[in-house]
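Excluded from the complex is one protein chain; the other protein chains are retained at their positions.
Think of it as A and B in the order they're written, each chain with its own count starting at 1.
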């Protein structure tokens, strides 16, 4: 698979500064690219490689195009065009449709011929798979689950009963969808009684879920993940959470039960959300934050135990934190000064 | 499955304010319930729905009963009664006893006829399963493991060698019990030598363990989880930890090796415990806390890096944290004031 730069520029709406007949057949980083590779510059930390790269072409913004040692493919959002070019030059492995003899499929007639069911996979009765679904090795799809067209369940995924997954989703290995939420009622003796978790999970289209992430079913009603959501690895989504369309959450973040997150939010890694709170659309939260109250307005937020503290203020406080011991000593010094001043009277 | 309110009130020791012949056949939330559903009020945030609910009945405390638009089923602990009613109206799927042809069972004669062994499951030799055990699809139960009566291993669980699990436990998908603890000895060159982990894991009765949680075997001696413990998803329990009866721990918390936690503790999400410490019975720890020292007395604790700081004091400090930059400026102002006062002399 290769593509001429002239064609590439036309197809992706870029301006080409270079030979349209040059061909590229793979992507590479600026520093490691050789002839035939196309690179990109999206992070200014790597600009220093632009003038010396051996790439055949580089995706750049107009501002950076001048410095480029290779053919410049100029566009407003090089990373976005890179994503599309990389998908073209490095297509996913095509499916091998069919049911592997090592799979256990309760109702093989219900599986479209376009689906691939891997060895060790289990597809229970009453499951509905769309066209071109990939069920990887050692995946479990439980009774009543629905998986939309062209979705991919990577090896080792577990989809539990009554979970509905949209089209073109990717669930990475070790993902669990539809585990029981953490519902326990306490009696007078301090013992726990399980609260049945009778809701489901509804996942929209074009959702990607990272390895070993867990998504609990609703206690009553469904846990909901809207179209285009991106969840990284080792994330916990509690029962009855709602995550709005195109929101992205980085690894190791955790949503307590009934957290509602708006659309197009960007949440850093290791962010913890208290339960029963609501985050507006277009909220950005820095990694490591603890969000204990609702956030009602779009914007940048962050900080440990700092609910909805705005991020600039939080950063100033964080700097002061590293001066705390010194501040305490200065405070003590002032107190002594005033005491002795007082004793002069 | 449905139940008359009159019967329900008698069976669960409630006072009924409404028609005893009304039947309910499902549970629902106050705001979404329709005819035939029974709801509950346990969180004051939802009280506003009480006067307008379309539920046929609501479980409420005596204080809330007056406002209820539906038949009021009055009791001291509505959430607890709800748990029991929901379990009755929404029973778990009954087992389909037998060994699926897609399972690998080393010693089929040792498996009670009342057990269900799913496709892709592996039950090694020397495993002892109680009556009515459910071994889900793609579960692994290794040599010498013991699983008590009516326990459920959901799809994708891994139970390793010499792990003993009590009766009526539920292990959710992706749980790993009996992985090696993190034991490494360092030589003079800074290289690690594995310390064999030769202990086991002992889990009591009525324990529930959330998806993708990991419980390491002891280094020497056993990791122990007592009766009635509830662990949420993505929790780490290090080697030789001991968790007392009826303690509940929310998602993403982590126990370093040899942490000992008492009975009936309630631990929030994302709490980290340093190793070799001991937490008393009936301790409550707020989410996101770091517990670096032992806690010797029942009570409410919390705060990052605040070992055993009591939670009210911690909250006041947390508020001050958001004012740190301002405090630093005020301190500087005072210092200047005193300097100039001093230079007047």
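One rule holds in what follows: contacts are C-beta pairs under 8 Å (C-beta built on N, C-alpha and C of every residue); 3 or more make two chains touch, one makes a residue touch a chain.
Worth saying up front: this structure is predicted, and the values here are computed from it rather than measured.
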item: Selected from A:23, A:67 or A:208 as touching the chain missing from the view; value: A:208
item: Listed residues B:148, B:238 or B:262, member touching the removed chain; value: B:238
item: Contact residue for the chain not shown (choose from B:140, B:224 or B:247); value: B:140
item: Hidden partner interface residues of subunit B, rising order; value: 104, 120-122, 124, 138-140, 142-143, 156, 158, 160-161, 174, 176, 179-180, 182-188, 190-196, 198, 212, 214, 216, 220-221, 234, 236, 238, 252, 254, 256, 272, 274, 276, 290, 303-306, 309, 313-314, 316-317, 319-321, 323-324, 327, 330-331, 334, 337-338
item: Subunit A residues touching the omitted chain (full complex); value: 27-29, 32, 43, 45, 77, 79-80, 82-84, 86-87, 90, 92-93, 100-102, 118-120, 136-138, 154-156, 170, 172-174, 208, 210-212, 228, 230, 232-234, 246, 248, 250-252, 263-264, 269-270, 282, 287-288, 303-304, 318, 321-325, 327-328, 331, 334-335, 338
